[in-house]
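Let me begin by presenting the structure, written as structure tokens, before commenting on it.
Apart from one protein chain that is not included, each protein chain of the complex appears where it belongs.
Presenting chain A:
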Amino acid sequence: MRVLPLALAAAGAAASPAMAADLNVSVEIPRIATASYHRPYVAVWIERADRTSVGTLAVWYDTALPAGEGKDWLKDMRTWWRREGRAMTLPADGVSSATRAPGRHSLTFSGSRGALRNLPAGQYTLVVEAARELGGREEVRVPFRWGAASPAATQRGSSELGAVTVSVTR
């Protein structure tokens, strides 16, 4: 008798999208001293607590090669490829763009667009995966709370990624 209305209420609360929030992400690409440096391919996406994927926020790959040849190596970001990439059509407006140079890159994703649009409030993980030609692959995971302002949280990579910082502003 009491369980059903409570369950419905809980479902209703979980399903209510967090309005007018921004997800701020900072991704550091480390400077790597090597004779044959190529900028890494990078994917940024969101996972639920059960590790299922919400959607991709950004993909940086070599978009300048002829005949879309840069897409041949998207699979090297192997976790993103399996969870998200292989089901996507690229290039994707507002999601894919060219690779970026070493340094700190600040990105702001509006809660009213793309993967964040209508995203229910709750606990999520932002994942950044980088794969570099003649280099390695690394994944950095930063938990965050969606639905309320959330202070900056930072996790660091050790090879292909530096600091990844996530905060939510309203």
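A few remarks follow.
What we mean here is this: a residue touches a chain if its C-beta (ideal position, glycine included) is under 8 Å from a C-beta of that chain, and two chains touch if they have at least 3 such contacts; residues count from 1.
The rule is short, and it goes like this: contacts and distances are computed from a predicted model.
Per its UniProt record, the hidden chain corresponds to "Nikel transport family protein nikM" from the list "ABC transporter ATP-binding protein", "Nikel transport family protein nikM", "WD40 repeat protein" or "Aspartate carbamoyltransferase".
When the full complex is taken into account, the listed residue touching the unshown chain is A:87, out of A:20, A:49 or A:87. The omitted chain makes contact with chain A at the following residues, 67-69, 71-75, 78, 81-82, 85-87.
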